[in-house]
Structure formats: structure tokens, C-alpha cells
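Only a portion of the chains appears, each positioned as in the full assembly.
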Amino acid sequence: MQDTLIDQGLNLMLFGMGTVFVFLTILVFATILMSTLVNRFTPATKVEQAPSQAPPIAANSPLTVSPHIVSAIEKAVAAHRQR
Amino acid sequence: MDNVNTLWLSSGLAQVQAGQIFMMMVGLGLLFLAIRKGFEPLLLVPIGFGTLLANIPGAGFELAPIYDAAGHMTSPGGLLYYIYSAGIETGLFPLIIFMGVGAMTDFGPLLANPKTLLLGAAAQVGIFSTVLGAVALGHFGILDFSIRDAASIGIIGGADGPTAIFVTSKLSPELLGAVAVAAYSYMALVPIIQPPIMRAMTTQAEREIKMEQLRTVSGAEKIIFPLTLLLLVAFLLPDAAPLLGMFCFGNLMKECGVVARLSDTTQNALINIVTIFLGLGVGSKMSAEMFLNYETLGILGLGAVAFCIGTAAGVLMAKLMNKFSKHKINPLIGAAGVSAVPMAARVANKVGLEANPQNFLLMHAMGPNVAGVIGSAVAAGVMINLVSGM
């Protein structure tokens, strides 16, 4: 392109900002659609499934500590007690 | 006597140039800001130290290795050369850090109130108006900025370190030092830069708006959201796919709950290792030739403007949305759309508490805050695409 620098900048502003807004607007609708679909299809199975599915996700944060650390912690706690 | 001469000639005192001394003072200044003032220390400590190392006269931290005709290495390269060429020139380090940031991000507040994505979009106005400012300075011959430079400078307004480094290393590697320093410094200055703008753009009544409690978001939504985002990126804006792809990957590892040990390493050992080397590598671009010029002053000035405009645009967008929606948004959370996670959300919360001590905005502000990360990654992708074709 042989535009001037200003033209290039204006183009970048126009098309860049436009893309950002269009993309995030589409994402708003996609997210709303996704949440609606997910919550429509999971509630049916929710009553039974919720407890079975919740744990793996809820269990996430404790699981990020590897098991041998947890066992080491328990040992440390036990050791600490005996003092 | 030859040896005394050899030692003297190889000493720093015999080789030092004024620019190097000045840059070492810049490095010490960055360390001071990071350590005493708490300016984004995780990045500015390595960048500041890297600046010191890169400017040691005769130490050769940034030299490439030399090979003879037969391909044998006759002189190994410097540490910073290897770090820069393996991790920054290739784009690997910013992408790995984005994966780690993804693994630390909770999209829950955003999913509970998806329209706050628009606040994250609005705040990117800061990026593009800064681009305009930079091309204006370039056009009128005030500073020597090309369109590639202007895009790299604009991305400072994204308030997102790895994104800024990724874009600048692709478009204007010689500006990398100044852009990274500006990006991290202003991110640290968010609590000082934003509140006056936020107060000026809002009325007391607006600042007191109390938002509805966010709904609970299910685990399934959190798992499917990064995949939704990735697919949208894939089909609409593949240029943003490297950054957002790794971001979504990290987030999926966190949310899916079945690879906790991978997610944990991504958030700890891996991101820490890469952060150290990324910072040192950025430091290697902090040489006097690249940093000590008027362009750097221009970059610092434009970067501050970018943050201000982004903040204002986020607030205005929130006010505009309130005109069309009955679920009112407190416009202060619009300022969190610049990203600078989680600092900007905390600032929104704090300014909100000043107006109404019962009004806790933190969780509401986390939505636009992570939306700002997506928004600037999208802006990065579109700029890389468009600028490469100009």
C-alpha cells in the first residue's frame, strides 16, 4: 500500500477497533447461547449428576497439590502433634 | 606488561561508553521501582537486572555465537542472546506465559454477566487512538515512527505485558525494551492513573450504583467457554489464535479438573521459569542505541495517554450501556476493561467503596478485567495481520 502514514493509522484504527467490537459482540451472544444450552441440557440430569460431576471440579484446588505432598503434610502434622 | 595491558583493555573502565553508564542507571532505576515501589516486580526485577547485564562493557551477554566454515563453534554466544533468540524472537515465552495466565484466570464473573465483554472491547480504544498519536508524530516528522512502530506502541494501551511483548517482538523488535518497560510501569501505576479519570467521568450517583449479585456459574459452562472462544477465534480471527489459543488451553487445563497436576505446574514452576528468562531477554534489548533517544520519551508519553484513553473509554461504554439496559452497570467497572489483571478491578472496587462503603464491585469488575485480556489479544491479532499487509 502506498498510503501515507496517517492513512495507514486511520485504517488501523477503523478496522482494528471495528474488529474488536464485532468480535467481542459476537462473543457476547455466543457466550449467552452457550450458557443457555449448557444449563438447559444439564438441569435435567442435574439432580443426579450434580453431585457426581461437582466433585471433580470442586476437587480441583486440593488436587493441584500432588498426593505425596499431602501425605507429607499429614506426616508433618502427625509429627508436630507428638512433640 | 602485556598482561596488564590485556587486563586493562578488557576492563569495563577502559571500554565503557556514556550510554552504557546511563542505561545501567536506568536498570538500577527499574530495580528501585520494582523493589521499593512494588512496580510489577515479577517482570521488572528480571528486566532491570537484564538491563544491567546487557550494558556491562565487554561482557558480551548479547553476542551471537560464532561458527567457523566447518560449522564448529569457535565462540559461544552470550546468555541473553540465547534467551532472546530461543524464547522471544520465536514468540515462545510470551505464549507460554499466556498459557499460565489462562490457567490462573477465572472466567466465572464474565460468564455470569457476558455483556461486560463490551467494556473490555471499549477499553481497547486506548490502543488504537495511541496508534493514531504515534503515526501523527511520525507523519509530521517529530519522531521516527513507522506504522509497525505505531502498532507496537499502541499495544501498551492493552495493559497486558505478554501481549505487548509478543506484538513488539514481531513488528518492531528494536522498540521491545521501551515498550515492555512502559507497559509494565503503567500497569503498576494503574492505582494512580485511573482514579482521577474515573472520578472525573462519573457522577456520585453513578458511582453509587449497586449491581445485582452475580449468578452462580456451573462447572460445565467454565469448561465449554474456552472452547467456544477458541472456535470463534479459529473461524473469525486466526491471527489472534496463538495468544488466545494458549490462553484458552491454560484455562481449559484449570477448569476441566482432570489434569490438575499439569495445571499446577503451568501456574507455578513453568510460568516462573519463563518469567525469569522473558524478563532477562527483554533486558537484552535495553541498549543505549535502542533506548536512549527521543522515541523512547515519545513511547513513554504515548503509553500514558493510551492508559488514560482506555480507562475513559471503558467508563463511557458502561454509561452508554446503561442507557439501553435496565440492569444497571456501575460505570466504574468499565475502567477495569483495560485489563491489568487484577489491579484494575481492585481500583474499581476501591473507588466504588469511597462512594458507597457498602458497595463491593470487585467481582463485578473481574468480568471486564478478563474481557480486557481477550480484547487486547484480539487487537494484537488484527494489528499483526493488517500491519503485515501494509
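Going in written order, the chains are labelled A and B, and every chain counts its residues from 1.
One rule holds for everything that comes next: contacts are C-beta pairs under 8 Å (C-beta built on N, C-alpha and C of every residue); 3 or more make two chains touch, one makes a residue touch a chain.
Owing to the predicted nature of the structure, the values given are computational and were not obtained by experimental measurement.
Enquirer: Each distinct protein chain appears once in the view. How many of each does the complete structure file actually contain?
Expert: A x3, B x3
Rule of thumb we're sticking to: only the chains that are shown with their structure count from here on.
Enquirer: For subunit A and subunit B, what's the span in angstrom between their mean Cα positions?
Expert: Comparing mean C-alpha positions, subunit B is 20 Å from subunit A.
Enquirer: Going by the contact rule set out above, which residues of subunit B touch subunit A in the complex?
Expert: 110-111, 114-115, 117-118, 120-121, 124-125, 127-129, 131-132, 134-136, 138-139, 145-147, 150-151, 217-222, 224-225, 228-229, 232, 236-237, 254-255, 257-258, 260-261, 263-264, 267, 371, 374-375, 378-379, 382-383, 386-387, 389-390
Enquirer: Which residues of subunit A touch subunit B in their complex?
Expert: 1, 3-6, 8-13, 15-17, 19-21, 23-28, 30-32, 34-35, 38-39, 42, 53-54, 56-57, 59-60, 63-66
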